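Only one protein chain is missing; all other protein chains are in place.
Letters A, B and C mark the chains as written, and numbering starts fresh at 1 in each.
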Amino acid sequence: MYSFKNDYSDGGHPDIIRRLSDTAAEQTEGYGDDHYSRMAEALLKKHIGNQNVDIHFITGGTLTNLVAISAFLRPHEAVISAETGHIYVHETGSIEATGHKVFPLDSSDGKMKPDQVRAVVQEHHFEHMVKPKLLYISQSTELGTIYSLQELRDLRELCSELGLFLYLDGARLGSALASESNDLSLNDISDLCDAFYIGGTKSGALFGEALVICNDGLKDEFRYLMKQRGAIFAKGRLLSLQFIALFEDNLYMELGRHANRMADKLQTGVVEAGYDLKFHSSTNQIFPVLPEKTVAALEKKYQFYRWETMEDELIAIRLICSWTTEEKQVDQFVDDLIVFSY
Amino acid sequence: MYSFKNDYSDGGHPDIIRRLSDTAAEQTEGYGDDHYSRMAEALLKKHIGNQNVDIHFITGGTLTNLVAISAFLRPHEAVISAETGHIYVHETGSIEATGHKVFPLDSSDGKMKPDQVRAVVQEHHFEHMVKPKLLYISQSTELGTIYSLQELRDLRELCSELGLFLYLDGARLGSALASESNDLSLNDISDLCDAFYIGGTKSGALFGEALVICNDGLKDEFRYLMKQRGAIFAKGRLLSLQFIALFEDNLYMELGRHANRMADKLQTGVVEAGYDLKFHSSTNQIFPVLPEKTVAALEKKYQFYRWETMEDELIAIRLICSWTTEEKQVDQFVDDLIVFSY
Amino acid sequence: MYSFKNDYSDGGHPDIIRRLSDTAAEQTEGYGDDHYSRMAEALLKKHIGNQNVDIHFITGGTLTNLVAISAFLRPHEAVISAETGHIYVHETGSIEATGHKVFPLDSSDGKMKPDQVRAVVQEHHFEHMVKPKLLYISQSTELGTIYSLQELRDLRELCSELGLFLYLDGARLGSALASESNDLSLNDISDLCDAFYIGGTKSGALFGEALVICNDGLKDEFRYLMKQRGAIFAKGRLLSLQFIALFEDNLYMELGRHANRMADKLQTGVVEAGYDLKFHSSTNQIFPVLPEKTVAALEKKYQFYRWETMEDELIAIRLICSWTTEEKQVDQFVDDLIVFSY
Partner (left out) sequence: MYSFKNDYSDGGHPDIIRRLSDTAAEQTEGYGDDHYSRMAEALLKKHIGNQNVDIHFITGGTLTNLVAISAFLRPHEAVISAETGHIYVHETGSIEATGHKVFPLDSSDGKMKPDQVRAVVQEHHFEHMVKPKLLYISQSTELGTIYSLQELRDLRELCSELGLFLYLDGARLGSALASESNDLSLNDISDLCDAFYIGGTKSGALFGEALVICNDGLKDEFRYLMKQRGAIFAKGRLLSLQFIALFEDNLYMELGRHANRMADKLQTGVVEAGYDLKFHSSTNQIFPVLPEKTVAALEKKYQFYRWETMEDELIAIRLICSWTTEEKQVDQFVDDLIVFSY
């Protein structure tokens, strides 16, 4: 059964595995104190166009988020997130487990508006309430949408005014950067955010995320916090080698573009077949709205998530494409969709 | 410069990398809900000789320890560890960061005696003190020593009497099991411990540890705790595939034996060259005691840790061998040691 | 300036101070291991009509809530609360600081409906999300409303079905029990809740709350958890003596009735003066809706909270009465309200 369920169903790009294989017999220092890690950092700084950032490689997104956010906040400080934010919904209270409240903001498209954020901060005005201190956004969001440069600038301006850190979860940053609608560069992100991460797991790597700390005030002694949460990887070079493979020849962008192109093809096919979308997406997640019986028929051949039960026996489903998605499977899905419509 | 500094200097065994490569294009469920994970669990249960255990794969030792220990304890319950225990010394207070006190017991050889444990529990008799609830041991210990079957039975008996959980950190369990002095099997360990982990990172894997929960009372909803701490790996099969490679054809024991044999050869060479050992070791870590000038000379050719500064300008150093340690380098080291002695 | 701002503006009932004075020279055991504490427990058990409860005295409400809730939950378990709940809004993230997520449910009147609770539990169905485990309610609520016996039974039934603990914050339980609309007894509450507290601070005591643990499974080693959070009071008898004073001759109910009668008189005056209420209240908090200019005029003579800015330049204010509220001040307020209306 072919899967459009997520973008971490595969095992990792061949170039990445080859690099791990080629270097397997080498002895290096552990814990990221090796020359490959230095190379990977230099390479990412060059891509970001910013030498004044700290880069740390961590095995997964939840671990990256919890280490970073808990390192940046004092105990009474809280996080603001869209109610759809991964940390709010799907990380088992990992941020709260480090002691910090996460506020959910209403969001129909996974994004937040400056006015919403301002209202929350203004309501929290004294010591009987937590102090909002960090705005958590995802790019692309959990609903496949993306912030534009102007939108990110507006949030940055607001955060600066209100004394908030701006943190961007880039689990699917590859797809966002490769989107045809995107006008944000890594350099913009490093200018506008206090910290963000470049996701590897969902973009070709076996595993691994690159946390980028831009705000000087958040850099100090960060590796202590990583170690305390179990996030310093013994063979740190395994993470670095993967980011070298992804960024040395623009593989990261190529893989993102492929995923997006496949998703766009699916999305176009859905629309041409006469169905609605829950949101229009320019990234690798799409949300067709289909009749229950069509969904049931598709489920016999494909794996995907039922996202939301809507009125009139309609179901919004989520289809995700990745760098491994095969075009012939996309074509087949669209063909099947048309067949199953009758 | 050849390194005897640790057993995670390399990149991983070729068989393991091959398996990752061979399966890279396959689609599977994420988060360990895949058939390779089921296979790896079945294989380990067979090796352990115990079907009634739960097995969870986690990327590293610190993360495994903190997830497991914090999952097993109520907030007022504490851990007893040798003062040399990895969680007490070298995990940046990761257990305390989850809210639990760790008591250090004096230990000259990395091991604890039942009477020491009993004394701590008896002193902690009322609600103004924490309640000791988990005994943390390492096999092999941080000093290369190992518990015998009788010693582990004695600790188990004591733990049962006192209501303590017995948890075994198996970061170097491969070397311990392969030791010529060892009389403990995986089956014994699963009988005697409430939980333990089989370390992969230091025994041939790229990364990964297999946590084995033996006590039924500790199994419930454990994956929630893993997820909350960032310890559910997106592509869980990458962990499972490595353990399949390590256990399908006894690779795990072979690699452990090689490491031990190299360490023994080093240790014998040191003694024959006329030097003392801080402890006699039957595992892959040895602790020669050498004059300062000899140490300084060796440091020009080899990497290793200075462990302790002793009297009379003597230094105890730590040499670690692994499955990658080359016999000719061992021989060369012994030759150099003799040369540098003059 | 006379205050209707809250019910802890005063210093404590004379009977209570007298008891502290009368016993000041006595020597007793510390930490609540004294005969007054045993007396207070026996007295409360008699009033509750339930011998099978554990009673612990704690200095304040926030501390009581955080000790109890964090003692009852495993790390991945979460709390459900009305969005108006004190723990969600006004305790500076104290529950999250112990590691637990608190879910807010929409509520216009401070109460929750079984269907809302069921929906949250059903949405949280797997290990990538926290597990809802405790339902937090307040009686009276933060908006002055109360749950009826039938409503509490319905919540209990639901909690039993879903495996949730039911915890009742009784900061203002005195006013709730004394309400003319109330049909709930302490005995009902102890039957239906897993734990609750009888608030002293807002009901005549200098300070102090009596936590009542009804569920046997939650009783074990609770004092360890209290001590760890700084909630075992050195001179525990000071708490017990106050509860003896409050419950020996029904003082607790008398004071609650007075507060409610004063609030009712205010509320009736407001309505007779031609104004609306945000909610009708039968407890000691009322919420008149007044024109901005009237509010501004009243603020020159009285202290109270502006609760909410509404449409048409109307303001909902909160007036709180307590056992110390003077009837002549209530009458004066109503007179002034009429005067300030012109």
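Everything below uses one rule, namely that a residue touches a chain if its C-beta (ideal position, glycine included) is under 8 Å from a C-beta of that chain, and two chains touch if they have at least 3 such contacts.
Worth saying up front: this structure is predicted, and the values here are computed from it rather than measured.
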item	value
Hidden-chain contact residue, picked from the options A:201, A:228, A:267 or A:325	A:228
Residue of B:24, B:39, B:129 or B:218 in touch with the missing chain, whole complex considered	B:129
Touching residues on subunit C - with respect to the absent chain	2-3, 5-6, 8-14, 17, 20-21, 23-30, 59-67, 91-94, 97, 201-202, 206-207, 224, 227-235, 237-238, 324
Positions on subunit B where the hidden chain makes contact	75-76, 78, 89-93, 96-102, 104, 127-130
Positions on subunit A contacted by the hidden chain, ascending	31, 70-71, 74-76, 98-99, 127-128, 130-131, 221, 223-228, 232
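Operating definition for what follows: only the chains that are shown with their structure count from here on.
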item	value
Leader among chain pairs (count of C-beta contacts)	A-B
Per Cα centroids, the chain farthest from subunit C	B
Chain whose averaged C-alpha position falls nearest the assembly-wide average	A
Inter-centroid spacing, subunit B versus subunit A (mean Cα positions, whole Å)	34
Distance between the centres, which are taken as Cα means, of subunit C and subunit A, whole angstrom	42
Residues within subunit C bordering two or more other chains	75-76, 98-99, 127-128, 130
